[in-house]
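Notes to accompany the following structure.
With one protein chain held back, the other chains of the complex are shown just where they sit.
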Amino acid sequence: MKTYKVISVLALLAIVAGLLTGCPQKPAAKEPIKIAVLGPLSGDVATFGESNRDGALMAIEEWNAKGGVLGRKIEPVIGDTKCDAGEAANVANKVIFEDKVHYIVGAVCSSASIPISEIANPNKVLQISGTSTNPAVTINEDGSNKEYVFRACFLDPFQGEVNASMAYDELGLKTAAVLYDVGNDYVKGLAEYFKQAFEEKGGQVLVFEAYTKDDTDFSALLTKIADSGAECLFLPDYYAKNNLIAAQIKDKGMKIQLLGGDGWDSPELDLPLFEGGYHSNHYSPADPRPVVQNFVKAYTEKYGAEPDALATLGYDAATLLLKSIEAAGVDDPEKVRDAMAKIKVECVSGEIYFDENGDPVKKAAIIKIEGGKKVFYKFVAP
Amino acid sequence: MKDTVIKLLLRIVVWGLVAALTIAVVVVVARLIQRNPVLFFQQVVNGLQLGFVYALIALGYTMIYGVVKLINFAHGDVFMVGSFVSFYAITRYRLHLWPASVYYRTQGITPTPEALAQAPGWTMIIGTVLVILLAMIVCGFLNIIIERVAYKPLRNAPRIAALITAIGVSFFLEYFTALGFVFGPDYYTYVRPMPVISWNIGGVAISNILVVIIVSTIFLLVLLQYIVMRTKMGKAMRASAFDKPTARLMGINVDMVISFTFALGAIFAGAAGVLYAIAYPQIITFVGIRPGLKAFVAAVLGGIGNIPGAFVGSLIMGQAEAMTIGFFSITMPSGEVLAGSTLRDAIVFAILILVFLIRPTGIFGEPEGEKA
Partner (left out) sequence: MIKQLRKLPSWLTTTAGLVLFYALVQLIISMGWVTEYVAQILQWAGIMAISSLGLNLVYGFNGQFSLGHIAFFAIGAYTSALVTKDWYVTWSGSRVGALSGVIALDAGLIVSLVVISLLRINTIQKRLKETVSRWLNQFETSVLSSVVTFLLALVAIAAGGAVGWLLVKVLPPTLEAILGLLPTGIAQPVVFALALTLGSVLAAIIGLVVGQPLFKLASDYFGIATLGFAIALYVLLQNSDKVIPTMKGARGMVGIPIWTSWFWVFICAALVIVAMRNLIYSSVGRAIISVREDEIAAKAMGIDVTRYKTVAFTIGSLFAGIAGGLFAHKSPGFLHPSSFDFLKGFDPLIVVVFGGLGSMTGTIAASVGWAFLLEGLRVALPQGFENWRFVIYPVLLLIIMLLRPQGLLGGVEWGFLKPPKVQPRTTGDEGE
């Protein structure tokens, strides 16, 4: 019975801890501005969340070094969504109602960003996601705009079109195969838009197959693709899955043109496996613009590794937010929202301004993998 | 007279149905082969590779269940540890190259990286074996520790407590190793301890990885059969699986047997971890969940607690998966297609349930005496 009492006391303490933090605090004038940075920090996409967080934090630190924004220091509030809808809702509730945060940078997964936006928007909390591409993040089902929700990444239709154009128009390939993750709406969306665009141009998608996140064996699917004779393979997934698929392509001795989306952008991409491949991206690390070079240099110095697409977008999202707060001149989400809707900023991933849905209008860069290195190929405007 | 007639009629009906079904299956398979023989056999080969890897994991599950009646949910995570241990051995300590450098030194050649890359094949094989052995040993010890800490205290508690503990151990292994100072949360591209060679036999691609997997699995399987059937410890294992209290009465140290079983199961899981990583070279601390689940289903399919059953079940599962991905798809009335690759998990479980309906304890399972 004694141990049982100990356990009950422990449980009670946990509850009390949760409730005690409910004591509201009044923000003073010179209090720091809190910005929540939400993303998956545990679970199997934790590296994405960490990149996103690192990029956002770097932007925040840079601003703090220059005195913060509106003369106030910026205080990041970090939350873990675990790329799960339920967790995301809980953490959104916590940062909005407990920590009284007015601005959110995040999340990474659309399945997390959507529930967060459903809570943030009605409560007038400004949210900008660096990486969620599901259209439902910024618009409601009836097409109306979620006024307080923005994103910093381009949407699937555009990327799909860019890649389809690359394959059909640039490379002159008439047949394609696509492999996508059925459970990831970013990957799935990109795959579907590629297929649509490619077929509209007159091309044929011979194999359009799905796998699940946990699948590691692609031999059966690759066999099917080799058998179909498709000239190129579109791999819209993130670098991790693509490494695995490319390794198995090499094992099988298959020769096929590889194409991809911004998920390829990571220092972890096993470049030799993708020789001759192309992928669309938000920017190119070889872009001589100072904003890009400074960012890459500073990030590599601080974190010991080159930034990947998620870190870049996290950085850009935070920058856009901070610049909007500065432009608005007050710590008022409504005014900041108005400022953000009108702002135009030179970001690492290009010059960004927002359309009526809170989606960015930005160029895509095409990167070629040549000689074991990433080489900038060209820009494509929407 | 009437009896014989009825018997004959019924027999005809039944066997007619069975024949019709078999013919249908044969026709479908034959059409598949005829339409594209290379594709078909390639999928068979793919299925073999999957099946053998699952078999190694399934053996561990079935052994442990046989002796302690515990579904060890943490088994897949022990497998993961095996992968990671071998990963560090290869990338940090170059363990797979030690035989090559020893060989070179005896020849009087300095083992530079370039020379090592050209090392003779048999040194690579020994190197790979070393890596697998290391993973096996580490996993064996890990499982013994887990057993002592988490399962032993619950030997006399309700079975579900041990099960929940197994789930807890599984979560702990996955998330603790994901912390920065342990393995980290990233996906790591696995570095293979041996180069990949691919042969093309009549259009079907077979790699030396498949050969390594098959050879290792069969070797370990034979070894396991020997241990279980021919050694004293094996006898003790079988006795404990059959009736623990009586085994104790016969003077068998059941605690030791249980620890040994856990260690043995983990040894197999560790080997599986290395082989799986060689075949599908990407690891993350959550890599063990899916193969663990599939291998467990395979073990149940074959009759849990039954070693040959686990092997057969795994092969069936491997083939079912490969065939589903390769050939199966459902077209919805709306015109949308549900491809086999998305359905593969569901199909696998559908097969399981079908088998359960005919043989409730799995293919080789002992029929449950009391359940009427």
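Structural remarks
Letters A and B mark the chains as written, and numbering starts fresh at 1 in each.
What we mean here is this: a contact is a pair of C-beta atoms (placed from the backbone, for glycine too) under 8 Å apart; a residue touches a chain by one contact, two chains touch by 3 or more.
This is a predicted model, so every value here is computed, not measured.
Here the missing chain is touched by one residue of B:L179, B:V215, B:M229 or B:M256, and it is B:L179.
For subunit A, the residues touching the chain absent from view are 3-4, 7-8, 10-11, 14-15, 17-19, 21-22, 24, 41-43, 46, 76-80, 83-86, 88-94, 96-98, 110-111, 114-116, 118-119, 134, 136, 140-142, 182-185, 188-189, 212. Summarising the interface, subunit B meets the missing chain with residues 3, 6-7, 10-11, 13-15, 17-18, 65, 69, 71, 150, 153-154, 157-158, 160-161, 164-165, 167-172, 174-176, 178-179, 185, 289, 293, 296-297, 300, 304, 332, 334, 336-338, 342-343, 345-346, 349-350, 352-353, 356-358, 360-362, 368, 370-371.
As a working rule, only the chains that are shown with their structure count from here on.
Listed in rising order, the residues of subunit A touching subunit B in the complex are 42-44, 46-47, 50, 182, 208-212, 214-217, 219-221, 223-224, 227, 239-241, 243-244, 247-248, 250-253, 268, 270. Residue ranges of subunit B in contact with subunit A, taken from their complex: 36, 38-39, 42-43, 45-47, 49-50, 175, 178, 185-187, 189, 196, 198, 200, 205, 207, 209, 276, 279-282, 284-287, 289-291, 321-322, 325-326, 339, 341-342, 345.
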